[in-house]
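Omission of a single protein chain aside, the complex is shown with its protein chains in their original locations.
Here is subunit A:
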Amino acid sequence: MRKMKRLLAAGLATIMACSMLTGCGGGSSDKKASSDKDSSKGSVYYLNFKPEADEQWQELAKEYTDETGVPVTVVTAAANQYETTLKSEMGKSEAPTLFQVNGPVGLASWKDYCYDLTGSDILNELTSDKFELKNGDEIAGVGYCTETYGLIYNKALLKKAGYTQNDIKSFADLKKVAEDITKRKDELGFSAFTSAGMDGSSDWRFKTHLANLPIYYEYQKDGITDTKAIKGTYLDNYRNIWDLYINNGTCDAKQLSKKTGDDAVAEFTTEQAVFYQNGTWAYGDIADIGNDNLGMLPIYIGAPGEEKQGLCTGTENYWCVNKNASKEDIQATLDFINWCVTSEEGTKMMCSADGMGFVIPFKNNLKSENPLVNIANDYMEKGYTPVDWTFSTMPSEQWKNDLGSALTTYAADQTDANWKLVQNAFVDGWAKEAAAATK
């Protein structure tokens, strides 16, 4: 009897130990099997940044695997969780072979992981070398889609207010139109601007995208593309445009701290406001008001030379190849991204409206069906200078967040003292954050 018990105990313990071990091992076993299938061809593991394009990437990956037999795994990080996910995924033994950074600042933390793309096929497909992300002499990343933002407006409403796009050629014009609409708000039944919400879902439109303009003009004036210490030359212009946004919006400026991105979209699509600052990516949200009804204006801030100012076009999506991956995997990854931007299936998926709807800076870019993209192209063809996306040089996330808080505080109580907070966050914060980042 005692022996039985002993056996039973030992048996139970073994079962427990076994089930634990298999429990740990189970997760990765099927992934291994697929990559073992044909290791000579290598495999691709793409950590995708854009949740809205997840389905399309999965489909594209499958098509590529069917065609070439190279396994492609696409994992998409949740919105706003890319850096977090990337940090943990890169620490694993099966790390992503393809990932993305947002520009020079993002590159700073990942430069030790970036394979030098010099001489790879995909670079020959680029239409302009400004989409190469350089790390010293090396080419660490390649921009794979460009986007444009500006002041989207509702043509019908603007007409109802008695104006057309031709009446708005400068900041002074914009101010005049916006303040006139505000004055006749009750009679017209709509406001000039959608709410400039400072909730986390919307504040990037102002702390990052709107802040791009004073930075861009300062860089232009000083002939630089990056700096350790911003001077804030055009901060007064920043204040003017911010004042205009918050005092001519759909809601009281005191309520902006809790307005969300969805609020602004709702106000725009239900025709409560004429202007809505956002970019080509927002087309899906606002398509309801009709393609012919959508227009886009440059964001004028009253800087010198703004009569030639176009929309803000650039990218913060750079593909990087993981240098620590095996040689086969690196080659497979390079082949995959090249295929994405050259093959018929790849370009169709990346550019078409039922695909990802990107504009890709490669020779095989297809004409877009997104009216906002076409407006952006029009501006360029007519000789307006596109405003670069200088916000990829902003020193840190912390800088953006601090600027956002200051803007919110100022919006609720528009005193000079509160504007000083914005100034501090902008100028002193920049120096502080830049110094911290170079440590």
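Just so it is clear, a contact is a pair of C-beta atoms (placed from the backbone, for glycine too) under 8 Å apart; a residue touches a chain by one contact, two chains touch by 3 or more; residues count from 1.
Heads up, the rule we're going with is that contacts and distances are computed from a predicted model.
> Quick one: find the hidden chain's UniProt protein name among "Na+/H+ antiporter subunit G", "Sugar ABC transporter permease", "Probable peptidoglycan glycosyltransferase FtsW" or "NADH-quinone oxidoreductase subunit K".
"Sugar ABC transporter permease"
> Kindly state which of the options A:N135, A:S170 or A:Q398 is in contact with the chain not pictured.
Reading the full complex, the residue touching the unseen chain is A:Q398.
> Of the residues A:A156, A:M380 or A:A437, which one touches the chain left out of the display?
Final answer for the missing-chain contact: A:A437.
> In the whole complex, not just what's shown, which of A:K134, A:K254, A:K367 or A:K420 touches the removed chain?
A:K254
> By the contact definition given up top, give the residues of subunit A that touch the hidden chain.
2, 5-6, 9-10, 13, 16-17, 20, 83-84, 87-88, 90-91, 105-106, 108-110, 112-113, 198, 200, 252, 254-255, 257-258, 395-398, 401-402, 405-406, 408-409, 412, 421, 433, 436-437, 439
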